[in-house]
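A single protein chain has been omitted from the complex, and every remaining protein chain is retained in its original position.
Take a look at chain A:
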Amino acid sequence: MRRPPRDTEASARRIGRRAFVVGGAQTAIVAALGWRMQSMQVEHADEFRLLAEENRVNIRLIPPARGNIFDVNGVPLAVNEQNYRIVMVREDAGDVHATLAKLRELVDLDDETIEHAKEELERRSPFVPVTIADRVSWEDISRVTVNAPALPGVVADVGMSRYYPRGADTAHVVGYVGPVSDYDLDQIEDPDPLLQIPKFQIGKTGVEAKLEESLRGKAGTRRIEVNAVGRVMRELDRIEGEAGADIQLTIDSRLQAYVEARLAGESASVVVMDTETGDLKAIASAPSFDPNLFVRGISVDAWTGLNEDIYRPLASKTVQGVYPPGSTFKMMTALAALEAGVIDAEETVYCPGFTEVAGTRFHCWRSGGHGNINLHESLKQSCDCYYYDLAQRAGIDAIAAMARRFGLGERHDVPMSAVNAGNIPDKEWKRTVRGEEWRIGDSINASIGQGYVLTSPLQLAVMASRLATGRTVSPRLVHTVDGIETPTGRGESMGVNENFLRRIRASMYDVVNHQRGTAYRSRIVADGMKMAGKTGTSQVRRITAEERARGVISNADLPWERRDHGLWVNYAPYENPRFAVAVVVEHGSGGGAASPIGRDVTLQALYEGEPPLDAYPSSERASAEAMQERIRAYVPAGAPAADRA
């Protein structure tokens, strides 16, 4: 009404001009938006698509089942046991506190567990399953499952954990597993992604550690889709991993159990080796420990107890423990001298009870001396002076070379922890390691396995096998991996003159079977089972001239840790060797402590079980029966009693 028509025309034109400006700006903005769309959705689409995939796709590893370990007869030594857990999901639980209270009525859970569970449930996203209790008994799990409707969000879950059915018997051989530590990760150059899984179990010692790669298997992968808060929406695909390889050891778990039982109460170790194949039928160190404790997480008290025990239960004495071999080394000295041609087997040497070299007196164990004595008698009666003489004639380098051919001073290839090479000294060794010249006194000491000579029970068993066969028998602990047999340790001929070996064997036969032999008491009387052996005593203290003048203190009067070690090597049967045995009894007061153990173990191996009493000499039968009685009642730590029946 108020507007004259002319105004309308003019203002419409003005609006039109201004609208052209506005429209231009709008067009520019629309073009910018369109360009931006094109840039993001067409040009850079691939980059954004990749980011979107990274957002939603998570790759999870599927841990493979660890390989089992069996003994030579298929008896399980290490298996994966089902481990029951009670797991709770907060979002399904509704009232967490009420549900936990109900759970407590069914299952015995302490306050700490409940508090920890509550904390975890609060901290995690509502859909993350939180483990309330681990290693729950089957009864408890059944109760939880039956009452599932009353326990919303509570789920019974099954995991795998390692179990060692033979417990302490095979602890040092099989070893144990434990969660990966940072230290483990540093040790490995190309870490398997599996190792990044929290608490993933890997072998820590023994076969479990040394054959970790075979046992572990290959991880599978699972591609899953997750949403913004990490909830798993669905599985996209799954590539199954490869289970770890099963491993069969050469160990005979029955013999191994026998040895552990026979050694009860001693700090000792025994190696039983098949002389034909080098198979280690038993390789036992006592006292032992329950490896299952380590898998479950050992308590501080138990750990301290094991660590501070002077009998060193954690040490694998068969390969890790090295001792002066004592008289068991005399075969090496004798063979070196025979091969060097510096002595004839029948030639006698006079033993007055001591030998004086370079102003020092070296004593024979028998202070009265052995008089004129030849090779055979010197081994049988273990005369020391005879070997003092041989050492001076043959020289240390020939003796050391012979010892090395018999596997002493060598780090044998067995998959056990801390395998020790021991030490076979020679002139070169002393110069480089000790920075001193070799002295004749060193040779005298070395000739009877004292001084710088150190050997492990495993090496002594290898030596006995090689003496018995004349072949370079090598120890073998793994029989098959994933069903494929490993090469045996049979070995080629050592090239030692068979006549010399025969003389040595005959002397070792008399050590046990001749009335004046040092181990006559430990003989086997059964036909075709008789053994050949050699005792050894190694001093752990120096006997001063003053003490010798007063009279040497008897072992029984010394504290345990200063007593002599008792050593023993043997093989049997003499005519047709099947087993070689080495025994070391720490501070056992001499070879007399070791030889009965060697005999018992040999009989057990030969008879593949408990031997008849008439294999023992009649004077020994009563004590042998008592021993058998004792062993039948023996149950090692960690093994269920039923398994031992």
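Here is the rule we go by: contacts are C-beta pairs under 8 Å (C-beta built on N, C-alpha and C of every residue); 3 or more make two chains touch, one makes a residue touch a chain; residues count from 1.
Everything below uses one rule, namely that contacts and distances are computed from a predicted model.
J.: Looking at UniProt, which of "Na+/H+ antiporter subunit D", "NAD(P)-dependent oxidoreductase", "Peptidoglycan glycosyltransferase MrdB" or "OB-fold domain-containing protein" names the chain we cannot see?
T.: UniProt lists the chain left out of the view as "Peptidoglycan glycosyltransferase MrdB".
J.: May I ask which residue of A:38, A:125 or A:499 touches the chain that does not appear here?
T.: If we include the chain that is not displayed, A:38 is the one touching it.
J.: Counting contacts across the full complex, list the positions on chain A that touch the omitted chain.
T.: 1-3, 5, 7-12, 14-16, 18-19, 21-23, 26, 29-30, 32-34, 36-38, 40-42, 44-45, 47-49, 51-53, 55-56, 225-229, 233
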